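For reference, the structure I am asking about is given below.
Only one protein chain is missing from this complex, and each of the others stays in its spot.
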Amino acid sequence: MISLIFFVFCFFCSQFSHQALALDFCVADYAAPMSPSGHSCKDPSKVTVNDFVFSGLDVAGNSSKIFKFGFKSASDTELPGLNGLGFSLGRADFEKGAVVPIHAHPDASEISLVLDGKVTFGFIASDNTVYQKSLVKGDVFVVPQGLMHYAFNEGETPAPVIVGFSSSKPSVQLLDLALFRSNLASQVITSSTLIGAEEVKRLKAIFGGSG
Amino acid sequence: MISLIFFVFCFFCSQFSHQALALDFCVADYAAPMSPSGHSCKDPSKVTVNDFVFSGLDVAGNSSKIFKFGFKSASDTELPGLNGLGFSLGRADFEKGAVVPIHAHPDASEISLVLDGKVTFGFIASDNTVYQKSLVKGDVFVVPQGLMHYAFNEGETPAPVIVGFSSSKPSVQLLDLALFRSNLASQVITSSTLIGAEEVKRLKAIFGGSG
Amino acid sequence: MISLIFFVFCFFCSQFSHQALALDFCVADYAAPMSPSGHSCKDPSKVTVNDFVFSGLDVAGNSSKIFKFGFKSASDTELPGLNGLGFSLGRADFEKGAVVPIHAHPDASEISLVLDGKVTFGFIASDNTVYQKSLVKGDVFVVPQGLMHYAFNEGETPAPVIVGFSSSKPSVQLLDLALFRSNLASQVITSSTLIGAEEVKRLKAIFGGSG
Amino acid sequence: MISLIFFVFCFFCSQFSHQALALDFCVADYAAPMSPSGHSCKDPSKVTVNDFVFSGLDVAGNSSKIFKFGFKSASDTELPGLNGLGFSLGRADFEKGAVVPIHAHPDASEISLVLDGKVTFGFIASDNTVYQKSLVKGDVFVVPQGLMHYAFNEGETPAPVIVGFSSSKPSVQLLDLALFRSNLASQVITSSTLIGAEEVKRLKAIFGGSG
Amino acid sequence: MISLIFFVFCFFCSQFSHQALALDFCVADYAAPMSPSGHSCKDPSKVTVNDFVFSGLDVAGNSSKIFKFGFKSASDTELPGLNGLGFSLGRADFEKGAVVPIHAHPDASEISLVLDGKVTFGFIASDNTVYQKSLVKGDVFVVPQGLMHYAFNEGETPAPVIVGFSSSKPSVQLLDLALFRSNLASQVITSSTLIGAEEVKRLKAIFGGSG
Partner (left out) sequence: MISLIFFVFCFFCSQFSHQALALDFCVADYAAPMSPSGHSCKDPSKVTVNDFVFSGLDVAGNSSKIFKFGFKSASDTELPGLNGLGFSLGRADFEKGAVVPIHAHPDASEISLVLDGKVTFGFIASDNTVYQKSLVKGDVFVVPQGLMHYAFNEGETPAPVIVGFSSSKPSVQLLDLALFRSNLASQVITSSTLIGAEEVKRLKAIFGGSG
């Protein structure tokens, strides 16, 4: 029996030497270089189950005082086993009165599932059509890649939302921060959006922009 | 002012004729042919916000009496706006004592978020290493594409789980159903798995297989 | 010699029956369904050289009176041979004083080549860093996919610019039109951007928005 | 037991309605439109095992009298189950003295396995380095996508070769046929290759070109 | 003539400095980090023709005593020139009575060509339909990505088979080894497959599993 098992072992294991583990997955090695396809792969012999586990999506992330909205991410930055898999998860929490300011994910589509409360989601297509819907518990909303979208809590209770992305580390560009927190020159903002100079000044003060 | 608006309109709208909407998204037209890249696109002029909305992920799907496990899917079959976006969502419900039988998704990685209860998740890599972890509320678990995995409720309470997939319509292959519900000849099963003939007969009776 | 040629012919031509032409290219058939991968392919026997040719990029497109900026596109809508190839070209013309309003391409990176004049280009990364540069004749500027960007003519002369995209039919989302030409409710705009209600009203009047 | 089986059935089968089969595969429907991603998918209910089977790669294809070389293809044209899978197989047969004329596959890399005989394979990289090797039975040779390559039988016996491609329907462009069998004007050939006018005339006579 | 050649040289070679070779191919550098897209590229100046050649597919690999089946691989682990090309080759040898145990390739479709003998191939789709066929010399069989499949020699003679994969380094997950050679707890196996505890014990003894 020993030799039989030996042969079974040697027959199949011969396929599993030489970095073969990396074919099932490419756990992120944050210390090595990144490439356009993602992080370098961690040495397979050092991968553990914890590389595939993340904890804490039961608790809301820190909330913005202005928008009353918090976000917590389980992307390949927090969850190295997601590297190269092309999707990730997060949790958004809407306090009463919360608004998710208009933003876009340049490299990801988004799917949101309302766990509780009443939230309105909307996105704007490139022909300026608005696709907006009021959602309740159990409802799901899809935002195609790169399009501006927003959401707000229209109920009386907090609304937790689970969010999926079609990227292992979705990028996010917030309209207000891009314009009014950056050092984009006020005159450029005014001329390229027609938002009035006074309004730009007011918004830069709120968001901390310079320029 | 009228003509000014007219010019703005005509300048930009000239880019939005001729099926241009289909560039933001390709909502599934179930009546037209499929291609390797997914469903054909619905006529953009007939797309509504409801193509991006799905309801009912707050309620468990029908449960299997054997495995005490239910699943409800929000894939591009139920949610046409997901077509071509490469990801989807679902909801798994573990009753007390539930087991998710060993299965694989040939075309998708999976990410699971435990909403409540205590669930053990595991997957088996191609070098036969088992990556298994006991999860509680707020924990997330990643299963790389195509690998066999399983889960079971080890707590005393029902456990709802949100599941994300890196495919708009993940395929699922259940070990037991593939072997014991199909018409795969018993002798083939026995010789290609070494599971005993009597055991195969017993399992075919449970799962309804022929052959 | 005849039979020799015949054999050469039959040997190789046997590989070119049965839609084989479609492997070199997939010229757009605008009448057939689209899929997530693009337009259906035209019958190869009806493809001509004109499917690969477009004329008119020597002349500016219609210009916006507000922004003094015109654009003409050579995408797979105008040039069916581009279908499935994943890139396209266009021509932007900046009159004196022209501004390209802030916008993003949800599905394409952009590369611009200044043919004449003096144009400042800028994009904003998702960490709100502004990458801006003043360009002259012969300079090239790259904008990564999905990020907000803008440009303006800072010279005294018209500036023609050739633009390449990493999409056969790039989508474009203009900030002002998305917000102020759509029917997005003014209150939603105000709460999700903090732009004041009066300013929103003023901008909706300029761009023709409702809601 | 009946109801138990019923529940098992209904739980899982609920995932397999509505074209779900097409997720495992997309068997080519030659009558429906093609897209950049390949052929449309055949109605899954009409798919049989024969869509995944091809016969005849044990016999050589018709041979060219000039080059003493035959080829038989198992691509998605002959084997509809290959559609969308991104690879295919073929068989090349070298008679004694055979030469595979210089050609390239615009959309595929190639891997060749010599079953018998002695064959020299070579490809030319874009820096004009020649990578050439004499192969015998059991040897494998890789040609990266799109590069010109050639082979010849340097032994005394016929040499059968199995060839794999990284495309479901590899395209092939033969130098001689492109230049001397097409209707490319002789003067264009001469000026764009510097091959002498007399030589072009001679080669057009051999390959049947006009122009 | 010298200066003329010089100009030709300098004109074109200016395009081939600075790692330009890496564009034709990315030969695996096993010492450098891997990424989700594969191995790092070897310094182009050190690439030789031998990076594109592999020998020994004329001889069977070591055979399993249990299954009477051997496999030899020409993947990017053995053939560094395959790195990044997305396909590979192998050789399977069926002794008389051989069985290829049920397995799946999580990241690759498979195409098999029977060189001799009589072999039955089968795969199971995710709707539990079995696609099975008896093949002889010259027959080809396709298994779509990630689906469980098996094969057995039903003839009286050895059967060599050439196998192609749509991955440069296909992963393989064998049902028996995943369950009965791993340290997966017996109780988990029993509950997640319903295979009886005694049978699990017997199979673990055969395959050497623990847990």
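Should a chain be cited, it is by its letter among A, B, C, D and E, assigned in written order, with residues numbered from 1 in that chain.
As a convention for this text, a contact is a pair of C-beta atoms (placed from the backbone, for glycine too) under 8 Å apart; a residue touches a chain by one contact, two chains touch by 3 or more.
Please read these numbers as outputs of a predicted model, since none were measured by experiment.
Under the touch definition stated at the start, the shown chains contacted by the missing one in the entire complex are A, C, D, E.
The missing chain, though absent from the display, is touched by one residue of C:35, C:77 or C:132; that residue is C:132. Interface with the hidden chain, as seen from subunit E, comprises residues 1, 3-5, 7-12, 14-15, 17-20, 22-24, 26, 29, 32-41, 83-84. Residues 30, 33-37, 61-66, 70-71, 73, 77, 106-107, 167, 169-172, 174, 177, 181, 205-208 of subunit A touch the missing chain (whole complex, contact as defined above). On the side of subunit C, touch with the chain left out of the figure occurs at residues 13, 16, 20-21, 23-25, 48-50, 52-59, 74, 79, 81-82, 85-89, 109, 111, 113, 115, 123, 125-127, 129, 131-133, 135, 137-145, 147, 162, 164-166.
Basically, only the chains that are shown with their structure count from here on.
Between subunit B and subunit E, the least number of touch steps comes to 1.
For the self-contact between subunit A and subunit B, the two sides draw on mostly identical residue numbers; the shared fraction is above half.
More than half of the residue-numbered contact pairs at B-E reappear in one of the options A-C, A-E or C-D, namely A-C. Subunit D and subunit E have CA centres that are 20 Å apart. A separation of 41 Å divides the Cα centre of subunit A from that of subunit D.
Chain contacts: subunit B has residues 20, 23-24, 33-37, 66, 106-107, 126, 129, 144-145, 147, 171-172, 177, 181, 206 touching two or more partner chains.
Contacts between chains, counted with the stated touch criterion, involve the pairs A-B, A-C, A-E, B-C, B-D, B-E, C-D, D-E.
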